[in-house]
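Before any comments, here is the structure.
Shown here: the complex without one of its protein chains, the others still in place.
A and B are the chain letters, set down in written order, and residue numbers restart from 1 in every chain.
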Amino acid sequence: MKKYATFLWDCFRLSFVGDWRYHLWMTILTLVALFGLYAYCQQLVYGLVTTGMTDQVSWGLYIANFTYLVGLAAAAAMLVIPVYVYRNMHLHDVVIFGELLAVAVIIMCLLFVMADLGRPDRFMHLFWRFNFPISMLTWDVIALNGYLLLNLHICGYLVYCAYCGRRPSPLFYVPFVFIAIVWAISIHTVTAFLYVGLGGRPFWNSAIIAPRFLASAFAAGPAFIILTLQVVRGCTRHRVSNDALLTLRRIVQVAMIINLFLLACEVFTEFYTDSAHVESARYLYFGLQGHRALVPWIWSAVAMNLAATALLVLPASRGLRVLNVACVLSIVGIWIEKGMGLIVPAFVPTPLGEVVEYFPTSHEIAICLGIWAFGLLLYTIFVRISVPVLAGELTYEKRAAAPRVEAAPTREGNLAKE
Amino acid sequence: MRAVDSRLRESLHAYACGAVSWCAPSGLVACMSEQAAPSAIRRSRLSVCAALLICACSLAFNPLPFESPVSRPAAVPAWATDATAVRQPSLAPRYRAGVFTYGCNDCHKILPAGAGDTVRTVIQHREIVLEHGINTWCLSCHHPVNRNAFVDDRGGEIPWNQPQRLCAKCHGPVYRDWQHGSHGRTNGYWDTTRGEQTRRRCIECHDPHRPPFPSMRPAPGPNTLRMGRQHGRDRHEAHHPLRIGGPGGGAGPHGTGLGEE
Partner (left out) sequence: MAHSREDKHESAPHSGQAAPEVSRRGFLAQGTAALAGASAVAAALSPLRHLAPGDVPTVEEFFQKHYKEMTDEEKRQVFARIRQAAEKRFGVELDLADPPPMDGVEFVYGLNISRCIGCRRCVHACVEENNQSRAPEIQYIRVLQMEKGSINVETADHHYDPPLVPDADKYYMPVQCHQCAKPPCVKVCPVEATWQEPDGITVIDYDWCIGCRYCEAACPYWARRFNFAEPEIPQEELNPNTAYLSNRPRQKGVMEKCTYCLQRTRVGRMPACVEVCPTGSRKFGNVLDPESEVAYILQHKRVYVLKEDVGTIPRFFYYFDERGSRYREPITADGPGGDA
């Protein structure tokens, strides 16, 4: 117990230590997060009228970001499957970063949901009357929190064992890893089912939403991890092999192709049928009755996704520069099509045919940026802690031998080699 | 209660400051162990402090004020929620001429009654214009002898306070609906064991001489939060469902609507 407390203490201290680039990054994130907190306090005072949401479009940027981030969290499993199921050892050393990303991202998801609630002080009501198994939101609550706990356990156990200098016992983490694989798929499926089960919203009431969610998640998630692994490689001493990046590239490649195929299926079904149910899709791609707010966004997203897929298919993307461009394109493109391009059009037109557009307000954007900043802050801290601990530089023994020693190197990116 | 709540509010400040200031210095103890604070660390720490202080100052001055998009509600005119019936007929055999009010039989007992079949132009009551379909004869409804009553199919009398029996002569299906409550407004109690239910009689909504229900002014439309520009739909936009008379529909924006204000 004392060891565990010391471990937490050392982690806490370590997260404040770093070079000027680290401090700059963390300060910027802190400032953005504080600004988001300020905007959220205003939302608590005035109500959700500070956002751009209305009775007509009652879910907006918060739920859009939530949907996207659940996909990102699910994609952490995409690192785990090759290693534990297919014994692909290229990714073995970087699995932990995927798991840590999952923890940070799930916390962001929960924060987005809290920000969206009209009465967040009443979320305890979920414990007293829980409409399980009928309401899909209850499944989502269980799935997200369970996934958070699973990943916290796996990462915490591995890092703590490294801190204690002992080998982690497979019994305490391998079964959880396999559960996490299945659970990762299910969190995103459950989130998709939130939307799919609503008969009054024909834009969502389609079986293809869940597979599209998974395909786009497995494209955006590994793309994000490719980028963060390069940052880890540049800023810490942790070794990230190019093979790991190329394996991830392969995953993103296949997932993007599947995503584009599913997009084509959806577009064909909507526009070839040309029934009254196509109005939401028509609003998204072409505008409706002169309202065209989302049209430039979705076409940019389509262009970005196409460009990303093309780049990924080309051998040129084996080079990191092109790969990074493709990753950024796919991350942004999928964010647009899955966030704004999925949530908002289902509300336009309303079930009674009224067309009211949605424009996020500056408060809403500030809160979203604040939560993103906070999540990145958490992830940076996690990486900052886990790299030295896993490398064996910060352990309980070393600490116990020299009590006032700052055992971890205070400057990351110290030396290229040991 | 209010004092407690305001104290709670103020203590939010104190707790926020206290919690952070308790954690933060201890967290930075790590740096204490350095021998001498090199200038790089000092610079970095100073700039972090400066950034945080600037942030604190700017946030305290409300950099992103909230401007409420809620517009003042348009006053709803009183007639929009007025539940009185469309017409308030006297339901009595009265005729008003100028400032005088007569009973119908006051004059018609003296005046000779028309022979049953003759149709002649009225000299009095000329302000009443009869537009009742193919019913163009006053005595289809009014009793030829007793003008305080209406006439039924066999020439008998229908009392003045039973107009529905008169209308039922020709408007059978509507009368049947009215009897069962499907036509005409019902007020009061749906559960007649608990209270009284009132129904409107025919002429409380329909002018007997010009029965089509009058058009009226619509109450104000919706003006919901952030609804944006909403105008009437463009009639030529999509395919008009009926396609009468060619694309865009054949009818004008308003029909030659029957009725008056």
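For this structure, a couple of remarks:
In this text, a contact is a pair of C-beta atoms (placed from the backbone, for glycine too) under 8 Å apart; a residue touches a chain by one contact, two chains touch by 3 or more.
This is a predicted model, so every value here is computed, not measured.
Listed by label, the shown chains that the missing chain touches in the whole complex are A, B.
Only one of the listed residues, B:108, B:147 or B:200, touches the absent chain: B:200.
One of A:9, A:25 or A:59 touches the chain omitted from the figure, and that residue is A:59.
When the whole complex is considered, the residue among A:4, A:123, A:172 or A:268 that touches the unshown chain is A:123.
Considering the whole complex, the residue from A:29, A:76, A:111 or A:136 that touches the absent chain is A:136.
The omitted chain makes contact with subunit B at the following residues, 1-2, 5-6, 8-10, 12-13, 16-18, 20-21, 23-25, 28-29, 31-38, 40-42, 45, 48-50, 52-53, 55-60, 62, 68, 70-73, 76, 80-83, 85-86, 131, 133-134, 173-174, 177, 180-191, 193-195, 200, 205, 212-213, 215-225, 230-233, 238, 240-242, 249, 251, 253-259, 261. Listed here are the subunit A residues that touch the chain not shown: 19-21, 30-31, 34-35, 37-38, 41-42, 44-49, 51, 53-56, 58-59, 113, 116-123, 125-126, 128-131, 134-138, 141, 194, 197-201, 233-234, 276, 279, 346-347, 349-354, 402-407, 409-411, 413-416.
Criterion: only the chains that are shown with their structure count from here on.
Centroid to centroid, with C-alpha atoms defining each point, subunit A and subunit B lie 48 Å apart.
Interface of subunit B with subunit A (complex): residues 27-31, 33-34, 40, 43-45, 47-48, 51-52, 55, 59, 64, 66, 68-70, 224-228, 230, 233-234, 237.
The touching residues of subunit A, when paired with subunit B in their complex, are 12-17, 19-20, 23-24, 27, 30-31, 34-35, 38-39, 42, 46, 49-50, 52, 54-56, 289, 291, 354, 356-357, 362-363, 366, 404-406, 410.
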